[in-house]
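One protein chain omitted, others in place.
Here the chain labels run A, B and C in written order, and each chain numbers its own residues starting at 1.
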Amino acid sequence: MKIHEYQARNLFRQYDIPVPDDVLCYTIDEVEKAARELNRMVVVKAQVLVGGRGKAGGVKLAKTVEEAVVAGQKILGMDIKGCTVEKVLVADAVEIKKEYYVGLTIDRNTKSVLFMASAEGGVEIEEVAKENPDAIHKIPIDPDLGMTDFMARKIAFKLFDDISLVKQATDIFKKMYQLFIDTDASIVEINPLVITDGNVLKAIDGKMNFDDNALYRQASIEIMNEPTEDEKKEIAAKESGLTYIRLDGNIGCMVNGAGLAMASMDVIKHFGGEPANFLDIGGSSSPKKVVDAMNLLMSDKNVKVIMINIFGGITRCDDVANGLITALNQLKVDIPIVIRLSGTNAEEGLRIIAEHNLPIVGSLSEAAKEAIRLVKSL
Amino acid sequence: MKIHEYQARNLFRQYDIPVPDDVLCYTIDEVEKAARELNRMVVVKAQVLVGGRGKAGGVKLAKTVEEAVVAGQKILGMDIKGCTVEKVLVADAVEIKKEYYVGLTIDRNTKSVLFMASAEGGVEIEEVAKENPDAIHKIPIDPDLGMTDFMARKIAFKLFDDISLVKQATDIFKKMYQLFIDTDASIVEINPLVITDGNVLKAIDGKMNFDDNALYRQASIEIMNEPTEDEKKEIAAKESGLTYIRLDGNIGCMVNGAGLAMASMDVIKHFGGEPANFLDIGGSSSPKKVVDAMNLLMSDKNVKVIMINIFGGITRCDDVANGLITALNQLKVDIPIVIRLSGTNAEEGLRIIAEHNLPIVGSLSEAAKEAIRLVKSL
Amino acid sequence: MSILINKDTKVLVQGITGRDGSFHTGKMVAYGTKIVAGVSPGKGGQLVHNVPVFNSVEDAVNATGATVSVIFIPAPYAADAILEAAEGGIKLVVCISEGVPTLDMVKATAYLKKKGVELIGANCPGLITPEESMIGILPVNIFKKGNVGLMSRSGTLTYLMVSLLTQNGLGQSTCVGIGGDPVSGLYYQELLERFENDPETEAIVLIGEIGGDAEERAAQYIKEHVTKPVVAFIAGQTAPQGKRMGHAGAIISSGSGTAEEKIAAFEAIGVPVARLPVEVPALVKKALDERKK
Partner (left out) sequence: MSILINKDTKVLVQGITGRDGSFHTGKMVAYGTKIVAGVSPGKGGQLVHNVPVFNSVEDAVNATGATVSVIFIPAPYAADAILEAAEGGIKLVVCISEGVPTLDMVKATAYLKKKGVELIGANCPGLITPEESMIGILPVNIFKKGNVGLMSRSGTLTYLMVSLLTQNGLGQSTCVGIGGDPVSGLYYQELLERFENDPETEAIVLIGEIGGDAEERAAQYIKEHVTKPVVAFIAGQTAPQGKRMGHAGAIISSGSGTAEEKIAAFEAIGVPVARLPVEVPALVKKALDERKK
């Protein structure tokens, strides 16, 4: 789960991580009022859940209230990678002496929380990672110790010489780690962390993502979720035990397992087709889940053919077949379906399907080719 | 640091550990009102910081309000091992089906928090420990994991068969551990933990001690301290960097180091004398500390002779000597002093002492013998 | 021979009385897996598929000598079950549960490392040494004893690959579903090492997917330590950037972790990569033929 910058800044404030003053604004009037109250140079920042807003013109510096209003007019309502900007943050534009990058994330290799720090902050950190990997310090945090004073200080000394800055950074790093742990985050990032003219460290931009698997115990985080329309559909699917991502093709896919679902899409594309979605019905599927999945596929008007690819393991093929028959009885399905079933209880599943005269194919490649043939024949 | 039962019960409540209702009372009127409000059988319990109050008659069951008042009259003001009972707890007397012992403390051998549990609760657990050690389960808690669900459940299964009781106990054990860690406790004990007639577990008596070294970060615990008169003197001493315990003899001792202080007392006793106190002036002694220590010794009218035994390490003998001279100039010291000095800067210390014509002896045994001779000669 | 498990491996099931635990215990028992005990607190003394149930892992291990545990416990309690297994004397834990919070796994894996206990999963289908022992939820009918070792981050894709291998007469030594979570147990490297040392394994199939750099690291390891032929497949060749594809680990972020990069890493060290699943058996056959020469 992702949250907006303004929400991350609020969490930082709760943890006493220093952040410049700011006001969240939904209208131009609010922008004007905020700029007037802050009463100095401000930065107006689009609040969207996609990256690259800076390049898209979603962040503007304003020296006067008038400039802030102009910036607000330009940014509010603009489109950034398909997201409409509904709100902006008007924030104190502090004097910046130098910019740093610091972030925490999960590291698969050390199986721990990884602290990353670089004196080359402010720019695309991924570029630095590629071109000058040594410029990014990566320190795995021992989960039994957490972020100790000495470890935070050790990282701070990699960025700063001045002991006053080291002490400020040590404090910030410990709080970032605590925030990460307390909220079951998957990313806590400050980019840039800056030295202001008063030799004070401040977090100028904050990013936080959270572990979806842990949201059940993070009620105060979960309520921050502001899903887009597409995401709402994905979340509704998730509640039915389905993982759904809408794409732009016309072959609706229903598959069990993420890897097999990706491979199915790969095979469709390989033979020249276009998948309309990623849809993983997961393990222990009940007939109900299959009905929900069919509903979801039929709700996308782009879908012209449905390809079902099931390899039973924890999923039972008879459950899938029964669900499919139920769905066909309940829904008006007026498009062709191609079915491939194997694995647990496959014989029984195939028998049920055959009874209803639905087309069955023997392999994934055949299924993909047949689906493409059907689309082209429409 | 120790706290009263009523304070431990309040901490238990903060951690949702089930405790019967109770009211703290300082007067008979309060006892009567409390018994009336609880409106059922109650137990009236002396609140003192020493053990063995039950045997001393400090705990009484009362079936009626009248009986509660009688119990309160007997207990309030009574003396238990030198402590006057200033307050009593009037508590709901629940029906008890069976009693258990559970406790957490620090274990030197495993260097961890040790959970102790026994189905033989309610009686003197130390007796059980001696006579039937296998009846006490001892489980060290891995500090990296804390009290996990499975571990708490494992302990619970050692006491209970009924899964409902196991679940209640698992929950209580986890909370006890969290309370121990959060408050830097040295002991958290429930004795007895009982099954009530509703098949519900309740903590009938609670005991908590705390790590004095951690009080600096436990402000909410430190304010609970209710020292006795003797303890106040010890605390004042502690604030001057001294460890002081008053005893009943007449030879005042000033020693550096706890082990040497104990050995000095042992030697005095060995030769037939009686130490008036344990007084450890600790390491890094400044002259000021010695002045404070002399003040403390002179404030005890039982002290007839002062024996000073210093082995300089981090303590410097010249500091001690200078402090002693200052003290003699400031205070009216009209009793004899026996001095033994060696170790760091001993030569300089001895020179200072010799200049002031104070008696110096060469060994601890000689010092003890001389002090005893002086006491007897009075 | 095989890796990790064989016909003598004694297995206990944590969560044996639950819906999934009970169902798959039946399947494992039917396959011949030595399921010697189940654990379900408060249900000690019961029998499930004729398997005795205990209140704790410790009790079960003491009574039966089980060395492997398979976990069917709801996600919020799964990490605790892993810890209990490790503390109770289990040497290999197989965690099937899906949706375990990542930080729970960070703590659990640190503890397992301290205890010297191995883990497969969480969020994995388990592992099988065909015709000897299946531990997990794998559909057993597709497997066949043989000399191909297989490891995969994806469950159902594994089944597809295995059925293709079996259809083409290529049996398996051991197949391991390692799971797709951000933090999990044994990974490509550790399994490659075991397959390399297993006399029965003649070729290795590695099924990867987009996200992370595990495949790149595996390629590096193969280059340095593996003499047996390896064939790879990477799922997600056509996945759009930045979209989350069901596995928490499968995020393409900023041009790293893509299928192209992973394919390139393997091909650079001479490991053939199939573009379609159906191409895998032929590549394995070719590798085995070359090895025989």
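Keep in mind that, in the parts below, contacts are C-beta pairs under 8 Å (C-beta built on N, C-alpha and C of every residue); 3 or more make two chains touch, one makes a residue touch a chain.
From a predicted model like this one, the values you see are computed outputs, not experimental measurements.
For the chain that is not shown, the touched chains among those present are A, B, taking the whole complex. The residue from B:57, B:143 or B:198 that touches the chain not shown here is B:143. Listed residues A:27, A:73 or A:148: the one in touch with the omitted chain is A:148. Residue B:267 is the one among B:267, B:294 or B:353 that touches the chain not shown.
Residues touching the missing chain, restricted to chain B, are 106, 108-109, 111-113, 124, 126, 129-130, 142-144, 181, 184, 186, 211-214, 216-217, 243, 245, 247, 255-263, 265-267, 269-270, 275, 278, 280, 282-284, 310-315, 342-344, 363-365 (touch as defined at the top).
As for the chain not pictured, it touches chain A at residues 142, 144-145, 148-151, 153-154, 157, 163, 166.
FYI, only the chains that are shown with their structure count from here on.
Taking the CA centroid of chain C as reference, the farthest chain centroid is that of B. Sorting all chain pairs by how many C-beta pairs they have in contact places A-C at the top. Once the centre of each chain is set as its mean CA position, chain A and chain C turn out to be 27 Å apart.
Shown for chain B are the residues that touch two or more other chains, namely 144. Touching of two or more other chains is recorded for residues 107, 110 of chain C.
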